[in-house]
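One protein chain omitted, others in place.
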Amino acid sequence: MSVDHQQLLPPEDPVQLLREDGTPVDDPAWPIDLTDDELQQLHRWMVITRAVDREAINLQRQGQLAVYASCLGQEAAQVGSAAAMAATDWVFPSYRELGAATVRGIDPISLMHMYRGTWLADHDPLATRFGMLTIPIATQTLHATGFAMGTKLDGESTVTIVYLGDGATSEGDTHEALTFAGVFGAPIVFFVQNNQYAISVPVSRQTAAPTIAHKGIGYGIPGRRCDGNDVLASFAVTLDAVERARRGDGPTLIEAVTYRREAHTTSDDAGRYRSDDELADAERRDPIERFSRYLRDRGLLDDARDAAVATEAADAAAEVRSAIYDAPHGDPEELFAHVYAQEVHALDEDRARLRQRIAATQERS
Amino acid sequence: MSVDHQQLLPPEDPVQLLREDGTPVDDPAWPIDLTDDELQQLHRWMVITRAVDREAINLQRQGQLAVYASCLGQEAAQVGSAAAMAATDWVFPSYRELGAATVRGIDPISLMHMYRGTWLADHDPLATRFGMLTIPIATQTLHATGFAMGTKLDGESTVTIVYLGDGATSEGDTHEALTFAGVFGAPIVFFVQNNQYAISVPVSRQTAAPTIAHKGIGYGIPGRRCDGNDVLASFAVTLDAVERARRGDGPTLIEAVTYRREAHTTSDDAGRYRSDDELADAERRDPIERFSRYLRDRGLLDDARDAAVATEAADAAAEVRSAIYDAPHGDPEELFAHVYAQEVHALDEDRARLRQRIAATQERS
Amino acid sequence: MAVSIAQALNQALLDVMEDDPRVLVFGEDVGRLGGVFRITDGLQQKFGTDRCFDTPLAESGIVGTAIGLAMAGWRPVPEIQFDGFAFPAFEQIVSHLAKFTNRSRGTVRVPVTLRIPYGGGIGAIEHHSESPEAYWVHTPGLRVMTPSTPADAYGMLREAIVSDDPVIFLEPKRRYWSKSDVVLPASTPPASRALVRREGRTATVIAYGPTVRIALDAADAAAARGWSLEVIDLRSLAPLDLDTVAASVERTGRAIVVHEAPRTLGIGAEVAARLQEATFYSLEAPVQRVTGFDTPYPPARLEGFWLPDAERVLDAVAHTFTY
Partner (left out) sequence: MAVSIAQALNQALLDVMEDDPRVLVFGEDVGRLGGVFRITDGLQQKFGTDRCFDTPLAESGIVGTAIGLAMAGWRPVPEIQFDGFAFPAFEQIVSHLAKFTNRSRGTVRVPVTLRIPYGGGIGAIEHHSESPEAYWVHTPGLRVMTPSTPADAYGMLREAIVSDDPVIFLEPKRRYWSKSDVVLPASTPPASRALVRREGRTATVIAYGPTVRIALDAADAAAARGWSLEVIDLRSLAPLDLDTVAASVERTGRAIVVHEAPRTLGIGAEVAARLQEATFYSLEAPVQRVTGFDTPYPPARLEGFWLPDAERVLDAVAHTFTY
């Protein structure tokens, strides 16, 4: 095989810039090119993500959310990758991307309203350049690809990143998105968080490929792997892909190897399909601990700063809690308001009937 | 990348066992292990295929068929691959596989009834181990994969081959079929005839992959390439994959590089999207001529045999012609007969109405 | 013994797999986990990973391979995890599962039972509360069944699996935990027959799956207004047993169809179109439809405004008296 084609294949090992004990690998291919502030910011985002994530689980347990999909253990993958995007870049999430949302400054309360069932979506995707959470698996990969094709047609330098899971790589839509992205040279990064499971199904049931990154070559797209519990590796590998896309060199497929430490969602019982040992092992590879050690070694984190960040995170979580706790329902009028961009009178009768009913109920009470 | 994984990638060049001038390549990796009879049989099948194919085009021109999708130029790929299957093996075609059907002894008249619109399908797939022609692109890849999973569950040694086009590799269904085949280790061969076009769209618009065979590794499936205008290469590469599957080593993805010399179907005007030069070039690489030269060099074909085969082929074509020409329509009663395996009375009224109408029409005439 | 619909379905699968070694159960999370609703719980332990297995996350793949497995002589019972996730398999269902037998002139049978939990009212996030039955019912070649009681859940699922036709088996997920006293194995009338769940004379309320309970609640409440409502459970949506419905409407002169799916081209449209023909002279008022609105399924906190309930059924009955 020609050298060119070999470059589409991932190297044997995922890129790792921090060892599990937090010491830097010092890989000359991947210099750590971040200011102290930036490094501290990565830490802050991860800690806030974790606190809000934890709060969301609590809120669900207390009946405030219908369901919640935790990103515990995936903070480095999400924060590292999202931090590599410019403010003008676009992010298309699945449903588990609280960490990416945190980096993008999305109000977590908006996301929680989706999980609460107040609205189907709440934040403004166009203003925030952060797509709506997407539940039908893999479907967002096509929206992201089309979007990236669109920015390219406009001659913009915008890069798009799309998040998907290991399970999502089995869906036909992911295949078609990679196919289109390759053919149209779309400026997009496919960021697969391989958290080892799709609900209860281990990644070995999703594909017999050596790794998910080996799928890239089948689309003429370079496949890359990074240690998804290493925020610096996640950042560096994503940044490289983003720069590549921005240069006009097309898409990249990244597999971030990580682990989903919570159950699939709050409705799931992970005890039925994985062992305590496996979980304990994953906990030992905690992304925040690893990065904290590194920062401490570099003198960028001390107890005071740690405490300050923890307080900020707790405040963020408390804010979510107070905004969500017993928040009012949405306005039933909106059931009809946005079905069509241009008003349709076909809905008038239903709307009138619903209004009548609501009025009658209010009278009775 | 480990050696194991490298073996999933196709070698740079397609396997070729006969040069364009018909001289053998003598590749020690691919000994030609066929008896004289078998070699002559391959030739015979190709010639018959071509004659019947030509007749089908004529029949369509004369208004006897609704449409027809010619396999002109693809005879070697189809005959070579189908000849590698045992009689007990299964074949799932797309809609262009007259050559494979010929090898399997499917009465071409049956296939023509589909193109004629007498029936939606006419031959018995279970008795012939040859699936129904499939029009929705790529969908048959999943039927074939499921079938192969089924024979594996039964502990049978049956191998399944599924035919698809280069365009079909873009569909989500092909991805899901390759995914399932890899994960379940299904005894199946994916045989892609890369005839360079999906109607008017060149294969460069289907994928940015180095080759279609490079898609295999993304499913843990070895990707192989052969010269699809070389019947011996098509046979040998397929046989290798079939033996692999029969041994229990799972699926293989084969890309046979060939060329569609007719328009997509009789409804298509290929002049709108490809040059005469390109076509002339393809004609120079005619699979039957190449193989004939080889046989002549080996003393397995002379003018007498050539003429005899040509006569047999002409007879086969004439038989199709006389069976199809002004054949009667199907029985309208059958519109209702097979919708459900178990009778449904919901259709009784419609059936009664149709009977009445037919009776009325017959009275009037 | 009090048995829930979920338990009855699970028992039906256990019993049918025991009886017929060709039955296979597969889908996302149906193996180790036993399904997100635990309908397949214990099957993998009991029958092994050959007969009950997890698949990759790919619905077209699940249905497409089911067709192939059926051709190889197996009797597949794949699961789609939620209503909203059958759509990636739409082509395989509509272009092949529904048409294979007809295309092959009866030669190839595809005895696939595709289990799909459906419907709303469980406070879920988007795509987990859809009622897609009309898509399947409009597609010739499919049988569509939906039980409303534990006995029917058991009996109809077994009937579906034994059938040589493809069956879309819709499980009313918000009733999974509804119990009633029943001894399994229960034997139930054929699914092709609609059943009168309550007799009455004022009006006929036609429901299926999750809305049968609503119809019965309406019937309870109607008594206070001096109305006696006849409640019919359609059970099979394709084919539809209109005879049973029409016979009832002939007597009552009033008909109300209740379903969660949006009104336009929901099952109510077909029932109304058939009744206005079959019972033209008997109808005292137009057939009423109490359904979801013609809007996407709402967020959980608003689903109560959207879903039909007993009060809306009673309003519709009242409305028939204005004619």
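Letters are used for the chains, namely A, B and C, taken in the order the chains are written, and counting of residues starts over at 1 for each.
By our rule, a contact is a pair of C-beta atoms (placed from the backbone, for glycine too) under 8 Å apart; a residue touches a chain by one contact, two chains touch by 3 or more.
As the structure is a prediction and not an experimental result, all values here were calculated from the model.
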| item | value |
| --- | --- |
| Contacting the left-out chain in the complete assembly, out of C:217, C:250, C:294 or C:311 | C:294 |
| Contact with the hidden chain (one of A:139, A:170 or A:292) | A:139 |
| Which of A:115, A:180, A:235 or A:259 contacts the chain that the document leaves out | A:180 |
| Residue of C:14, C:221, C:265 or C:318 in touch with the missing chain, whole complex considered | C:265 |
| Chain A, residues in touch with the chain not shown (by the definition above) | 119-122, 124-126, 131-132, 136, 139, 141-151, 153-154, 172-173, 175-177, 179-180, 183, 334, 337-342, 344-346 |
| Missing-partner contacts on chain C, residue numbers | 60, 84, 87-88, 90-91, 94-95, 98-99, 102-103, 126-127, 134-135, 137-138, 140-141, 238, 240, 261-262, 264-270, 272-273, 276-277, 280, 283, 285-289, 293-296, 323 |
| Touch residues of chain B, complete complex, unshown partner | 66-67, 114-120, 135-137, 167-168, 170-173, 198-201, 205-207, 267-268, 272-273, 329-330, 332, 334-336, 339, 346-347, 350, 354, 357-358 |
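Please note the rule applied: only the chains that are shown with their structure count from here on.
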| item | value |
| --- | --- |
| Identity of the chain that, by mean CA position, is farthest from chain A | B |
| Chain A and chain B: spacing of chain centres that average the CA atoms, whole Å | 43 |
| Mean-CA-position distance for chain C and chain B (Å) | 40 |
| Junction residues of chain B - those touching two or more other chains | 172-173, 175-176, 179, 183 |
| For chain C, residues that touch 2 or more chains besides their own | 55-56, 58, 60-61, 88 |
